[in-house]
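Pasting a structure here, questions to come.
Every protein chain but one is kept in place in this view of the complex.
The chains carry the letters A, B and C, assigned in the order they are written, with residues numbered from 1 in each.
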Amino acid sequence: MKTIASVALACVFVLPQLHAQENRLPKEIIVGKERAKTRKEIHLPEIDGYQLLKCDFHMHSVFSDGIVWPTLRIHEAWEDGLDALSITEHIEGQPARQGIEKGNHNFSFEIARREAALRGILLIRGAEITRSMPPGHLNALFLKDINPLDQKDYMKVFEEAHNQGAFIFWNHPGWGVKEIKWHAVHDTLYQKGWLNGIEVYNEFEWYPLALNWVNEKNLTLMANSDVHDVTERLYDFRTMSMRPMTLVLSRERTEEGLREALFARRTIAYFYNTLMGKEEWLEKFFHASIEIRPPHYTTSSHRVLHIRNKSDVPFLLHKADTEAERYPAKIELPAGQSVLVMIPAESGIHSVAYEVENAIVTPERKLRVKLF
Amino acid sequence: MKTIASVALACVFVLPQLHAQENRLPKEIIVGKERAKTRKEIHLPEIDGYQLLKCDFHMHSVFSDGIVWPTLRIHEAWEDGLDALSITEHIEGQPARQGIEKGNHNFSFEIARREAALRGILLIRGAEITRSMPPGHLNALFLKDINPLDQKDYMKVFEEAHNQGAFIFWNHPGWGVKEIKWHAVHDTLYQKGWLNGIEVYNEFEWYPLALNWVNEKNLTLMANSDVHDVTERLYDFRTMSMRPMTLVLSRERTEEGLREALFARRTIAYFYNTLMGKEEWLEKFFHASIEIRPPHYTTSSHRVLHIRNKSDVPFLLHKADTEAERYPAKIELPAGQSVLVMIPAESGIHSVAYEVENAIVTPERKLRVKLF
Amino acid sequence: MKTIASVALACVFVLPQLHAQENRLPKEIIVGKERAKTRKEIHLPEIDGYQLLKCDFHMHSVFSDGIVWPTLRIHEAWEDGLDALSITEHIEGQPARQGIEKGNHNFSFEIARREAALRGILLIRGAEITRSMPPGHLNALFLKDINPLDQKDYMKVFEEAHNQGAFIFWNHPGWGVKEIKWHAVHDTLYQKGWLNGIEVYNEFEWYPLALNWVNEKNLTLMANSDVHDVTERLYDFRTMSMRPMTLVLSRERTEEGLREALFARRTIAYFYNTLMGKEEWLEKFFHASIEIRPPHYTTSSHRVLHIRNKSDVPFLLHKADTEAERYPAKIELPAGQSVLVMIPAESGIHSVAYEVENAIVTPERKLRVKLF
Partner (left out) sequence: MKTIASVALACVFVLPQLHAQENRLPKEIIVGKERAKTRKEIHLPEIDGYQLLKCDFHMHSVFSDGIVWPTLRIHEAWEDGLDALSITEHIEGQPARQGIEKGNHNFSFEIARREAALRGILLIRGAEITRSMPPGHLNALFLKDINPLDQKDYMKVFEEAHNQGAFIFWNHPGWGVKEIKWHAVHDTLYQKGWLNGIEVYNEFEWYPLALNWVNEKNLTLMANSDVHDVTERLYDFRTMSMRPMTLVLSRERTEEGLREALFARRTIAYFYNTLMGKEEWLEKFFHASIEIRPPHYTTSSHRVLHIRNKSDVPFLLHKADTEAERYPAKIELPAGQSVLVMIPAESGIHSVAYEVENAIVTPERKLRVKLF
């Protein structure tokens, strides 16, 4: 069987015609170059001393209905700059695929584990409990053994997951239903402490009602890809800077750190250049990303400010202050770049409010920031 | 299980913040958009009334040592503009992977068949006979049933393949060996008509010695990806216009057309912007791609010509005519574009010879063309 | 003075480190490579035997308030695939710039003429008559001498232009005004035959009211860049396939052909992937671009069609037929690519109507096409 024995870290490609040119006398083998496998390092600020761990807790491989081998999920995650992931195969209805063996629900985790360790990626053992609605689909993370969850009565499944110490969240509450609804069983799970979070974002959709539930019931906000195909085939990276992810505000880059943070509800959802979460976190994220600095070029009527966005998240601001007439109506702050902004030389206003269009606190409310 | 029910053909992405904006009163579900799945249509000329079918006859899935489900190979091929492919799992040493069932070597073909039919892609049933060198690895195409090839004595395997009507070619003759060599067994196979072609290109390598064998022994020239990973992860499409492929000069776009053309040795190898093959085909390819047209802007000393390359293959020309002093030393003809070239107003020379750097006839010889 | 003596047509870049490597013994000069100057060849269909000439009839250089030398406009136009252009400096208020000589309004044309001839680009002598509204700014094309247009009374200016045989159109009627309005003077000009066309598109704006005037008064539809900066700095080519342009349906690629077609009102506006014009032309454009071909893969319930868009203009279709339930609501046809579309196996409907979102006939109406 052919395997790639040595991982070439090539990015300067040597063109074949150059080879050919060097070899007017025939050589027996002329070796080309592989595409580089490199990790994109994502720049995000620290908040209150917490690291922002970049995580995706919902995805599949050929061991349920995905179309890739589990190790590819590790390669993608490492290259995309993630810190942690979980391959959450559907427990029910296995095997989903012709030619795949039945029996061990821990296969994906076990197969991918070595690749994760080698790259310093946190691989969380997890699974998707897959029932018709209600209760729908829920993911359990931090499991010790997935096999005992393969049983008929779903309340027993949740109990088993909970007993293993699992963090449990409800997936894509609006997927495949006519009406998105908090059912009695969700309330039961919630009361028992067996429902800890909810996806406000899944694959290409976000659910405003789920965001309300998160805020009202103090649940943990989750945003995951639910990727079945190859990640770079699923998302169009011309239209977003990074794949969707759950940003976890963690004390440390460990499984235990993640666990503590998830149960403590310290997360921000990130998808399609949009942040979503508690106002407090979003505000700190924004201010830690932005630097307003000279030139403070001044004319009799105007000052020119230089605003730099140090993070890899772009911001789009709209003026929310109708009295501040001569201030720009809109300010775009692309990731990792600077812009110039012209404001009045002297303001009678102490500070001007802007709404951050891509920072969502509730379905009705965006983050507001004071600038200048 | 979640599947994508309807294939959205979206390419204009509607940003989430716009959705949010439209929905200040919370909506229950807001749907985003998938990345478009579209087919790149490759422009290649016709030659002598033959279509140039774009083919890849060597690749793997999880049913041997690849990391993707067989259907992905069809999706990739369709999107990349291919006409035909074969998923050629290793026959020996199955199953290669934990969790994959043993038994049926036709699995890959059977699983992928419907996706191929739906897209009008020619899926050729094939397999890789995988032995240590000699004879090394060989692919058999146009098989009727792969299972009978799973037997110990490799001469019997080739006999069985041949009896099924297979076209058989030797893969990557220089891979994993200290010395690339035509062994006695290759001669035996060749004499029996059981060795019909040879890969001069595989994945990232090309083999000058194999090109000599093709020319000397009148074998069919093959160029294949041997992809195990995802194709767009394997190749860096910033450095090449298309994935490596075997161009088959076929009378018709059918399996029978392919078969006839392969046995008749009508192929051109294409990899990393380089064409390789019989001088006759390369010359016709070049001239059918290039159009020299006005402006014939003329000064007392110079004429300016407009040269258009209508094909998706770029050409790089170097002057081979040392007497033609005032002609450009180098002419680049990017795919699908035009360039201006300045030549003397009146030449004492009837035509000027250029060597096409990326059109290889033998390891020592490039295509020569007459221009102007 | 340093000038570039020979235009290298390089696109394969040879990396400096390779040079350095080749030159462990110091060489005196090591020459690198320039960026290739190549022409993008745009694919547009022919309509009723007319060529679609790609034109931009409104732009500036340092000889009014632009920031580039006139020759750059030729280089840009050639590289962008245009057939014709006019550098239309403001006549009034010259010189606009410190350090620029006053006197000859034909400077731009005369300076750029040789570069245009050398590239086979049609350079039309034109100028912008620049008055406050009304009448606002108007361009005159096909002038013989611009200098006589530099006089105070604008009616005399238009008379002079008309006497020189000019085609005259009103520029950006909605720019810099509170209300877009057809003034008495426009009517006078129109009655005299001194107002032949109107820009429905300029730089980044389009004017629905101007489109109505074009339709009601039978004027020629124009779309121009009005570029002052460098074209590739003005437009973001990640969001459009080509720069804005006026497509002229011309019998031949000559100045006379252009003239005849402009006076005969045979134009289509093209900007930001959007076509605008007479329904008849748009319909023919669409059908000449689109090819529906096999696979006609058929199941008991569905057929799969392969739709190819041969042109460099993408199309976005929305279903307009509410009764055709099982037909796709939306079909995207990216430029130069193919998509698959699934439709019912047997339709009780003869053909299904789609609205082409990016083909505008009137401000209220899009092109409708029948498919399947």
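To be clear about the criterion, contacts are C-beta pairs under 8 Å (C-beta built on N, C-alpha and C of every residue); 3 or more make two chains touch, one makes a residue touch a chain.
As the structure is a computational prediction, the values presented were derived from the model and not from experiment.
Enquirer: Out of C:62, C:122, C:282 or C:333, which is the one that touches the chain we can't see?
Expert: For the chain that is not drawn, the touching residue is C:62.
Enquirer: Out of A:254, A:337 or A:351, point to the residue that touches the absent chain in the complete complex.
Expert: Answer from the full complex: A:337 touches the omitted chain.
Enquirer: If the hidden chain were put back, which of C:133, C:180, C:305 or C:320 would touch it?
Expert: Spelled out, the listed residue whose C-beta touches the missing chain is C:180.
Enquirer: Need a quick check: the contact residues on chain A for the chain that isn't drawn.
Expert: Interface residues of chain A facing the absent chain: 6-12, 36-41, 117-120, 294-295, 297, 304, 306, 308, 310, 314, 316, 328, 330-332, 334, 336-342.
Enquirer: In the full complex, which bits of chain C touch the chain not displayed? Write them out.
Expert: 1-4, 11, 13, 15-17, 19-21, 23-36, 62-69, 71-72, 90, 93, 96-101, 104, 107, 110-111, 130, 137, 172, 174-176, 179-180, 203-209, 212, 226, 228-230, 232-236, 239, 271-274, 316, 357-358, 360, 363-364
We adopt the following convention: only the chains that are shown with their structure count from here on.
Enquirer: Suppose each chain is reduced to the average of its Cα coordinates; what separation in Å results between chain A and chain C?
Expert: One centre to the other, that is 41 Å.
Enquirer: If you look at chain A, which of its residues touch at least two other chains?
Expert: 15, 17, in rising order.
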